[in-house]
Every structure is written in C-alpha cells, then in structure tokens.
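First, the structure itself, so that you have it in front of you.
A single protein chain has been removed from this complex, and every other one stays in its place.
Now for chain A:
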Amino acid sequence: MLFPSALGPEILVTGVHKRINDAFQVFDHDLNKTVDVREIGAIVRSLGCFPTEAELLDIIDEVEEPNGFICFERFLPTMSKILMENKFRPIPEDTLLKAFEVLDQQKKGHLEPNELTEYMRQGDEPFTQLEMEEMLSSAVEPDSNLIYYKDFVNMMVLDGER
C-alpha cells in the first residue's frame, strides 16, 4: 500500500511531497529546481504511476514552461494531486499476464519475437524501435529465441520490487 490509512492527512501530504522531491532531485542535474521536459515521464512513472503516453502529455501540458523545462514549484501540486487521488494505478501481475495470454492466441505459453513486435509497434502509442529492441533483449529467451511471457513477467516484477 502506498498510503497506510492509519496516518493522518498532514503526514500523508508531507510524505507525498518528500517522495516527489526525492524523485525530482535525481533528474535535477544543475540543482536549480528544474528538469528537462523529456525527463518527466521517468519521474512520474518512477513514483509508481502507470499513465498512458496521452495521459502523460496532459500532465506535461499542465506544467511545462515555455522554454521546455519543468519547474518544481509547478510540478509539485499537480503531482501531489495525482498521487493523493491515486490516479494511474499499478497494473496487477495477473492482469498483465492475462494481457499476454490474449496475444498468445493459440495458447502456446510463449510468443515469437516478431509476433510481440507486431503488437507492440501498433496502436495509438506504438513502441519506438529503441524501446522494442530493449524489450526484446530482455524478454527473448536466448536458446529458444522465444518469449516465455510468464517467466518474463515474473522476472520483471521481481526485479521491480528489489
């Protein structure tokens, strides 16, 4: 749980502010309370949010300065609201696994690299070439050249929790 209900609302707010501040700082290279707009996806997502690209663009529209930077002062209230309202909730492991099963239409338990590529490179928010290569590099089991998605999901979820 992100916010144990036993804590009072003030503690909750300061806790949220701290987390946002910590994450922001990692990308604030010049320590001047600004980050490049291109980093905002990593910040929002690393705070445990799972927005779509379109939703992310909405956030950026709300906080971006004309010069392509994001100021902490403007980012903090927007992001606090997102976290407090628990928008963009995490995707549970079984939901994720079911999604892979949908793609595995013959129920083989695995996907071919080109099968997965076809799905990931289509739709409203297709993967870039780079994203695709990176995903395959960790998803494809080298000996069989197949994606055993159950193992893959397991591995990724475990790694994420470390």
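By definition in this document, contacts are C-beta pairs under 8 Å (C-beta built on N, C-alpha and C of every residue); 3 or more make two chains touch, one makes a residue touch a chain; residues count from 1.
What we mean here is this: contacts and distances are computed from a predicted model.
Chemist: Choose one: "Serine/threonine-protein phosphatase", "Zuotin", "RNA polymerase Rpb4/RPC9 core domain-containing protein" or "AP-3 complex subunit delta". The correct choice is the protein name in UniProt for the chain not shown.
Modeler: "Serine/threonine-protein phosphatase"
Chemist: Have a look at A:K18, A:K87 or A:K108 and name the one touching the chain we're not showing.
Modeler: Answering carefully, the residue with contact to the hidden chain is A:K18.
Chemist: What does the interface between chain A and the hidden chain look like in terms of residue numbers?
Modeler: Where chain A meets the chain not shown: residues 18, 22-23, 25-27, 29-32, 41-46, 49-53, 91, 95-96, 98-100, 102-103, 105, 119-120, 122-127, 131, 134-135, 137-138, 142, 156, 159-160.
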